[in-house]
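Encoded as C-alpha cells, here's the structure I'll be asking about.
Note that one protein chain of the assembly has been removed; the remaining protein chains are unaltered in position.
So, chain A:
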C-alpha cells in the first residue's frame, strides 16, 4: 500500500500528519451524511413509536410499539389486535412489493443476459445498440410512466391497437385501471426501463471473461449452448449475483412508477407507496413512519446479504 512505503521513508510523523488531514477531509462528508441519513432515520424510528401527526410533530407522545402491534383485552374478554402488523392493507402492500420485485428482477436478469450477450458479440452496429439501450435508462421514471400510460391507454393506446391488429385480444384492455392487469402494466414499464442497466452490469462481467477460453471451446467443437451454461454462466456468476441483488434492493423500494402509472390501485400499491400515503395524505404520520421502518428493516437484511454474497472488496486491498 501507498503509505507503508512512504511511512518507512519519512518516519511516522508524516503518516500521522496524513491521518490528521484525512480526518479533516472526511469530516464534512460525515457530517453531511449524518444530517441527511442517520439523524432522519433515527427520527423516523422514534416517530414510529409515538402518536405524532403531520400537524403536531412536536406534541407527540410515546406509545411504544402500538403502531406495529398492540394487543388489548376488552372487558368482554375479547382480544383486539391493532397496528400495522395485523393491517391487511399493509400485508397486501408487502405481497405486491415482493411479487413485483421477484418478477421484475427475474425478467430483467433474463432479458439483460440476452442483451449483454448480443452486445458482447462483435458485429456491425454494436455502437448503435448500446446507444439505443441507453435511451430507456436515460428517460426519467415519471416520463416513462406517462409515456407508457399513454401507450397503454384503454381507448386510444397503441398497445391495444397492436394486440387487436394481430388478433391476440378481441376487446380493448384497460391496462392501468383494471385490477387484473395493473401489476402487469407496472411490470412491463419497469422491465423496459431497467433491463438496460442490468445488461450493462452483466456486460461488464462478460468482458472480463478472457476471449481465448471461447476460442479453445470452439476449437474443441463444444456446442455454443453448452459453452454458455458450462463456461460463461459460472464465470460471470459473481457479477450476475451482485447485479441481481442491486436491482432487488431498488425494486423493493419502488415508489414513483407505481404512484404515477396506477394511482390508488390496491393491486399495485407497494410498501413505499402505502407508507407515504399514511404519512402525508392520511395524516397518520406515526403509522406511516412505522411502515417505513419495517421496509428499512427488510432492506437492511438484503444489504447484509449483498455485502456477504457479493463479497465486495470494500477496502480495495486485495487488488494490489
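Note that a residue touches a chain if its C-beta (ideal position, glycine included) is under 8 Å from a C-beta of that chain, and two chains touch if they have at least 3 such contacts; residues count from 1.
Just so we're on the same page, contacts and distances are computed from a predicted model.
This complex has a chain not shown, and the name its UniProt record holds, of "ABC-2 type transport system ATP-binding protein", "Glutathione S-transferase family protein", "Carbohydrate ABC transporter permease" or "Competence protein ComFA", is "Carbohydrate ABC transporter permease". Residue A:22 is the one among A:22, A:110 or A:169 that touches the chain not shown. Touching the chain that is not shown, out of A:84, A:104, A:181 or A:292: A:292 (per the contact rule at the top). Interface note for the absent chain: among A:86, A:103, A:139 or A:267, the touching residue is A:139.
Chain A meets the missing chain through residues 1-6, 10, 14, 17-19, 21-23, 25-26, 28-30, 32-33, 35-37, 39-44, 47-48, 57, 114-115, 118, 121-123, 125, 128-148, 150-151, 153, 155-158, 161, 192, 196-197, 200-201, 203-205, 238-239, 242-243, 246, 249, 252-253, 255-256, 259-260, 271-272, 275-276, 279-280, 285, 288-289, 292-293, 295-296, 299, 303, 306-307, 310-316, 319.
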